[in-house]
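Entry: chain A
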Amino acid sequence: MSINNEEFRPKIVAFCCNWCSYAGADLAGSSRLAYPADVKIIRVPCSCRVNPMFILRAFEKGADGVIICGCHPGDCHYSTGNYYARRRMTLLFSMLDYMGVENGRTRVEWVSAAEGVKFSQTMNEFVEKIHSLGENVRLGDLRCKN
Partner candidate 1 sequence: MSSAKNQAERIKEISGVNPLKCMKCGKCSATCPAFNEMDIKPHQFVSYVLNGDIDALANSKSLWKCLSCFACVERCPRDVQPGRLIDAARQLVIRQKGQTGLAPEEIPELLDEDLPQQLLMSAFRRYRR
Partner candidate 2 sequence: MKYTYYPGCTLRTKAKDLDAYARASAKALGFELEEVENWQCCGGVYPLGTDEIASKLSSVRALNEAKEKGQDLVTLCSACHHVIKRVNNDMKNNDDIRTRANNYMQLETPYAGETNVLHFLEVLRDKVGFDTLKEKVVNPLTGKKIGAYYGCLLLRPGKVLGFDNPENPTIIEDFIRAIGATPVVYPYRNECCGGYISLREKEMAKNMCDKIKESASGFGAEMLITACPLCMYNLNKSEAELPVYYFTELLAEALGVKEEAK
Partner candidate 3 sequence: MQRIGVFVCHCGSNIAATVDVKKVVEMVAMEPGVVHAEDYQYMCSEAGQAKIAEAVKEKNLTGIVVCSCSPRMHENTFRTAAKRAGINPYMVEIANIREHCSWIHKNVEEATEKAVILARAAIAKVNLNAPLFPGESRVTKRALVIGGGIAGIQTALDIADAGYEVDIVEKTPSIGGRMSQLDKTFPTLDCSACILTPKMVEAAAHEKITIYTYSEVEKVSGFVGDFTVDIRKKARSVDANKCTGCGVCQEKCPSKKAPSEFNRGLNTRSAIYTPFAQAIPNVPVIDRDACIKFKTGKCGVCEKVCQAGAIDYTQQDEIVTQKYGAIVVATGFDTIKLDNYDEYAYNQSKDVITSLELERIMNAAGPTKGHLERLSDGKHPHEIVFVQCVGSRCSDNRGKSYCSKICCMYTAKHAMLIRDKYPDVNVTVFYIDVRTPGKNFDEFYRRAVEEYGVNYVKGQVGKVIPQPNGKLLVQGSDLLDNKQIFKEADMVVLATAIEPEASVRQIATMLTASIDTNNFLTEAHPKLRPVESPTAGVFLSGVCQGPKDIPETVAQAGAAAVKAIGLLAKDKLTTNPCTAKADELMCNGCSTCANVCPYGAISYEEKEVNDHGIRETRRIAVVNNALCQGCGACTVTCPSGAMDLQGFSNRQIIAEVDAICR
């Protein structure tokens, strides 16, 4: 099915909060605000549902970038979920950076249900960033393959 074997087609997983960014992605869709097909969205009830294991799992399975989108701080549907997510992701990203994994491969963005434009822009930027980083080899290869 691949379009062009030569071209790098990144695999990007986006975890989107059902109440804000998932709806923001819907709005981007109904407003026909394009972003690359490389982005695949997984619906979660809240950014605080995103377990670091999901992210590492994605990288291990060959993802080139993972983005987590939640409600703006202060606007969490469950009041406080995104605050916990913010701390968890900050620490996780810092650890990945510490281990030499390019920190552009992970991102957290707050996108509300009304921000279709922001959703599309964010995804375009993120895909561009992943393109500039190229294929993810590091997280898939933390142990020397011998």
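In picking the candidates, the idea was that all candidates are chains of the complex that A comes from, given by their letters.
Operating definition for what follows: a contact is a pair of C-beta atoms (placed from the backbone, for glycine too) under 8 Å apart; a residue touches a chain by one contact, two chains touch by 3 or more; residues count from 1.
Because the structure is a prediction, the values reported are computed rather than measured.
All listed chains 1, 2 or 3 share the complex with chain A, though the touching one is 3. On chain A, the positions that touch candidate 3 within their shared complex are 1-3, 11, 13, 18-20, 22-23, 25-26, 28-30, 32-35, 37, 40-46, 48-54, 57-58, 61-63, 71, 74-81, 84, 88, 112-115, 120.
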